[in-house]
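The other protein chains are all here in position, but one chain of the complex has been omitted.
And then chain A:
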Amino acid sequence: MEAASLPAALELAAGGGAGLSPEKRAVLGASLLLLQRDYRFERVWFWGCIQGVRGVYYIAEGLGPDRAAPRSRLYSWNCVEWSLLPPATEEMVARAEQLKGRFQGDPSFEYEYAEINAEDAERLFEDGKEPMIKEESRLVATIEQIDRAVGIIPRGAFVKTPLGSVRENRNFEGLSLTEAKKLSSYFHFTEPVNLKNKTLLEKADLDPSTDFLDSLEHDIPQGSWTVQLEKGGTVVVLRSLLWLGLTFYHVPMTKQYGYVYFGTGEKNLDLPFML
C-alpha cells in the first residue's frame, strides 16, 4: 500500500484482524518518507510484515520511474531503521522453496536442508556452495514469491507507455461495483506469463496500454481468491488463499487500492484439500 495513504488503507484492510499498532503507524509515517528521501524512490510502498517466532520483519518496497522494474526491498525490526535486502535471484527462490516452517526472526539464522536428494547434494557440493541457507535469503525469496504470485492491482490502474515503461494511469477513476466483483478486473503486477497463450480473438479485445499483465481469472487452483464486500459493501477485499495473510482492498469508483501482507511467510500447500 502507498505510504502516503497508510492510515486509511490500514483501516480498510483490517477485516482480517491484522494491522499495526498506533506506535508503528506513527513511526512509519515518518520513516517511510525518510526512506524516500535517502534512496530517491519515487514511490514507497509498505509491503507488510512477516512474523517470525522471535521477532517480526517489517518490509517496505521502493519503486523507481518504471513501476514494473524490479523493486528495492528493505526490512526493519522496529520500523525506524531500515536495511536494504539483496535482489532476488532465481536460484535463491528455488532453494528457499524447499524450506518449511516458520521464520525464526533472526536474519543470520542458517537453515539446514533437512531432506535432500543425493543428486542435489552432489550438485551443490560441486558448485562449491554450502547446503545451508540464511534466513535473509529466505526472506528475500519469500517476498519475491509473494509479489509474483499474489501481488495484484486493479485493471487500468497502470498504463504502459509507448516507450515500454509502466506508470500510474492518471485517468483511472476506479472500478465500478460490478467490475470489482470479477476476478478478471485484477492483474498480477509482475511479468506476464499467460498473455502470449491467449487466442487471437481474445487478444483483439485487449487494450495494449492497460491489458499488458495476467489477470486473476486463470489462477491455479481455481478459487484461490476470495472476493468479499466489506463495510456494508463499500470496500472490495480480495484475500489470497495460497499465501494466507495477503489482503487486497479497493474502494469502487475511487482511486484507493493497495495490498498488504500480514502473515507468517509460508505458502499454503494444503489449498487443494481445503477448497
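Heads up, the rule we're going with is that a contact is a pair of C-beta atoms (placed from the backbone, for glycine too) under 8 Å apart; a residue touches a chain by one contact, two chains touch by 3 or more; residues count from 1.
Heads up, the rule we're going with is that contacts and distances are computed from a predicted model.
*Asks:* What is the protein name, per UniProt, of the chain that does not appear here: "Phosphatidylinositol-glycan biosynthesis class X protein", "RSH4A protein", "Transporter" or "Autophagy protein 5"?
*Replies:* The UniProt record for the chain left out of view names it "RSH4A protein".
*Asks:* Kindly state which of the options A:138, A:188 or A:239 is in contact with the chain not pictured.
*Replies:* Once the missing chain is taken into account, the touching residue is A:239.
*Asks:* With the missing chain put back, one of A:34, A:53 or A:206 would touch it. Which one?
*Replies:* For the chain that is not drawn, the touching residue is A:53.
*Asks:* Just checking the interface: what residues of chain A touch the absent partner chain?
*Replies:* 11-12, 14-24, 51, 53-54, 78, 100-102, 170-171, 177, 223, 226, 228-229, 231-234, 239, 241, 244, 264, 269-270, 273-275
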